[in-house]
Each structure stands twice: as structure tokens, then as C-alpha cells.
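Omission of a single protein chain aside, the complex is shown with its protein chains in their original locations.
First chain written, first letter: the chains are A and B, and each begins at residue 1.
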């Protein structure tokens, strides 16, 4: 049985196959009855409305049905019951499981007890491979991924999304610029892992210093709770805010991505620029997740 | 692209077309696969179980699939994200959006950012056109709407439902009796708007004074929190309670409507009278919403 737990489990051929499948789907070349009669169980032990709706939409577009356990219910299920038991029971109700869980490693554990395929939709500080795949897919829509020069911006210490993306990009010989405030730098473990995979990271503290060299600017949130007080947060947040003036400094073809939701990191005036690809990026989640469901359920 | 945001956007031909379509649907003359393969997104920023289930039922009866974001999730989504962003993202997941939101004007705003049709399912003190259409539909099942004499009863100041219905009825030359406790009268703005549309309103404080002249008695809730103390609330509530004895004073063909839920405004003994149409009214919500979904999605 095939699970999709971590982007680390996929080699380049595996990633390309999923991205190719997503491209076929986006071009409407797919069987809308592919998963007719099949049932997907979405177990969300923490809320993630976008991810959930995007998987449900993907399942519906392939003719299948979704059953959802949301985080409110999960908190009552969890009351004393092990994740292993929950997974074993739900395995009898559905044909595949999409799991979102606050604890790192939960998806791997689930895959060991499930009698159906498991897709990790985010487990704590761990992995969220469908996000990474849709990030890659969005880049590939604009340019070849090979050798892409990407700037990762924001909280790179706690940001699971940027870690997974960087690991995946190492399959494509990407050049990575890491731009983060002091204290929120990319963890040394990730930098070492990237080095082992042949990818070097250059660190910056100001996006202005590197933006002219980038093909992709990947923006993420900087969370207030990482800072001792509001003043120091606002100080940092404002210097990491993407504006049309900043985008002016970039090459015209540079694209701006963001995993969303955004809360001020990107000036709404940027939305109208051709560089802004973050809404398309979110929309690609459906095609990419259709490809993933097709991969594990057929 | 067609949205349904306010009953004010519809002219009489538009309303009649939707009511005619609902009648065809109720007579089982419709294609149960009309929306096969289509996806409806229900974004409920406040709970409204009846409206939600009724739209989901309508979508299912047309062969389509519904994805729902409930108010618990919405509160986490809303955390900092603008409605505009939420709408833009969800537009990529679904083929139409039904929006319920506590803020007046939210549905209009959503329609400006959506790349799919938006149906307003209630936005604060604003509009709730599907409720108004099912009210009209229920009247039309019993009598011609033209020139109908209707009594609107209860809290007419804050009651969005009665405002929308009155506006819609002005398309049909209705005569409106407004019966409300002191302080909860129909707002003067609505009365002026109705006058501009050629409809005059007569105000009453006691339903006994007008019930013998009515074709339709439209009952709504009077909420406790509008009153300074329980005694004054109970005093008013009891004098606006519909009983079989009160219905005796009316013409035998008069029908009693209520948007539901009721909590004491209508004596359960009224349920058995032929005048009681409020449960049928609720049931008509499905046919009317099927007509609305067909209108915007095909």
C-alpha cells in the first residue's frame, strides 16, 4: 500500500510524476468518475479549513465522497483513546485517510496501523507534503524548477512549509536564499540536511539585498508570539512586508508565493501585479491533491 | 456572472422566474443530474442550521456536492484574514458560494472578489433573499400574491426577514399591516422605501384590530433581550402569541407563516389548523434553493 507521509520519501521521479499528473488534471484530462464509489476519511485533529476544503473538493471532482472528523470532534474522540485505535477503526469506514495532527510523527504512526493509504496533511512541526507539491507545481507553471533561485522569507525557524519546500527543491538543484529576522533563522539541522543533498543556502537578513537575483520570492508569516513585545514585532514585521516598491527591485519575471493565509505580510496593492501568484497557488491545491488521491487510491 | 445578493436586485420578472422554477421542481419536473460534478461552497460565518441543511439538500437533489465551512472553523479562518482573501481562495475550490455572515454588506463585498457566483444566505441586518423567496412561494401556493393583504407581526425593527419580504411584496401591490410592540416598529427608512415603491403600510399595535382583514399573517420572534426586564417581555410576548382563539377571528382562508424557529409565538394547538403553513414553508426552502442554484450555476 502506498502512503504519502513526507516529501523526503519521494525521489525526483516520484515528485515529477505527481506534478505531471496535476498538470493533466488542470488541463481537464482526467476521468471525473475515477474515484466513484470510493470514500475518503479526513481526520483533522487540528483545524485547517483550506487544506480540508481543498482535499474535499479534489475528492468530489474525482467522483468520490468525503467523511470528515473535525478538531472539535477529535478532541472528544481523543479522550483517552490512542491514535492507533482511532486509525484502525476508521480504516474500516473509508478507502483512504487524510490526517492532520498537531504532533510530529503522527502521520507515520497512523500509516503503520491503517489498513488503507494515509496522506499526511500536516503533523505538527513535521511534514505537509501536499503543500510542498502545490508550491512546486506553481513554480513549474511559471518556469523550469531546475536551478531555480528562490528566496524564503519570514520565520524560517518554525515554518514547516519552508523546510519541506527547501528539501524538495534540493531535488532540482535550486539555489536557496534564506531571509529571516534574527532568532528565526533556518535551523542548522535543515541547513546540514540541504548540504548533504547538495544544496547550499545563503542567509540574508534583508530581502533588499537579494531580491534582484531571485526567480521566486516565497513569503511566510512572522508570528507575533515569537517576540517579547509588540514594538519589536512591528519593527520586524514592517521590514519583511512585501510592497509594490519592493517588487520593483526584482526582475520582472520574479513570482511572489505565499502559503496563505496572509495577515499583512503582503500589501494588497501587490495583488494586482503580474508577479503575484499566491491565489493561483492556493487554487492549484485542488489539482495537486486530485493527483495525490489518484496516486494512492488507484 | 450572476449573483443573488439582495431581493432589491430582482425585478418582478426575476422573482417570478425563480418562483416558477421552484414550482416545476416541486412538481418533480427537473433534471436530478443538473449539477452533477459541480461543487457548492457553504461559508457560514455564523450558525444557521436550517439554511445550511436546506441548501445542502437542494444541492444534493440536483446531483451536486457541498463543502461546508462552519462558524467554529470560520472563527479560526477569520483570525486576521480578510473576507476578500477567504473568498478568493475558496473560489478556486468550488463552483458557487453560499455565504452567511454576521456583517451587513459582507455578501456584496464577497461577490466583488469571487470568481464564482455568490448567493447571500443572510448578512447581519442585511438581506436573506432565499428566505424571502420561500416566503413568497408559500403565499403563492395558497393564493395569488398580487394585492395580498399581509400582517407582519412581532419585532419589525430588527427583523431582517420582514424587511426583505415587505420590499419583495411591493412588486406585487401588496397591502401591508405592520403589527409590533412599542419600540419595535418598522424602521422609518423601510416605510419610506416601501412608499417609494408604491406600497403603503398601516401600523397597528394589536393584531386583533386587523386580523379579520388579512390573507396572510406572518409571525416573527420577539427577543427577550430587547426588553429591560422579564416582566415587560412576558407582558408583550403574551399579547403577540397566536392561538386557535385568535385564528378564529380571521377569515378561514388566512394562512399563518413563520420563518422558524418559534419559541412560544405560536401555540402548538395552531399546528393542527388548516391555516398553519409554517412547516410547509420551511420545506419549500429546498425547492426554492434548488431554483436559485440552478439559476446561478447553469
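In this text, contacts are C-beta pairs under 8 Å (C-beta built on N, C-alpha and C of every residue); 3 or more make two chains touch, one makes a residue touch a chain.
This structure is a prediction, so every number in the text was calculated from the model and none was measured.
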item: Options B:47, B:80, B:144 or B:187, residue touching the unrepresented chain; value: B:47
item: Selected from A:67, A:125, A:143 or A:263 as touching the chain missing from the view; value: A:67
item: Candidate in contact with the missing chain, chosen from B:39, B:255 or B:286; value: B:286
item: Absent chain, residues of chain A that touch it; value: 37, 39, 41, 65, 67, 69, 72-74, 76-77, 79-81, 85-86, 88-94
item: Chain B, residues in touch with the chain not shown (by the definition above); value: 32, 47, 49-50, 53-54, 56-57, 60-61, 63, 70, 72, 260-264, 279-280, 282-283, 285-286
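The rule we apply is simple: only the chains that are shown with their structure count from here on.
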item: C-alpha-based rotation, chain A on chain B, 0 to 180 degrees, nearest 5; value: 120
item: Where chain A and chain B are represented by their mean Cα positions, the distance between them in whole Å; value: 41
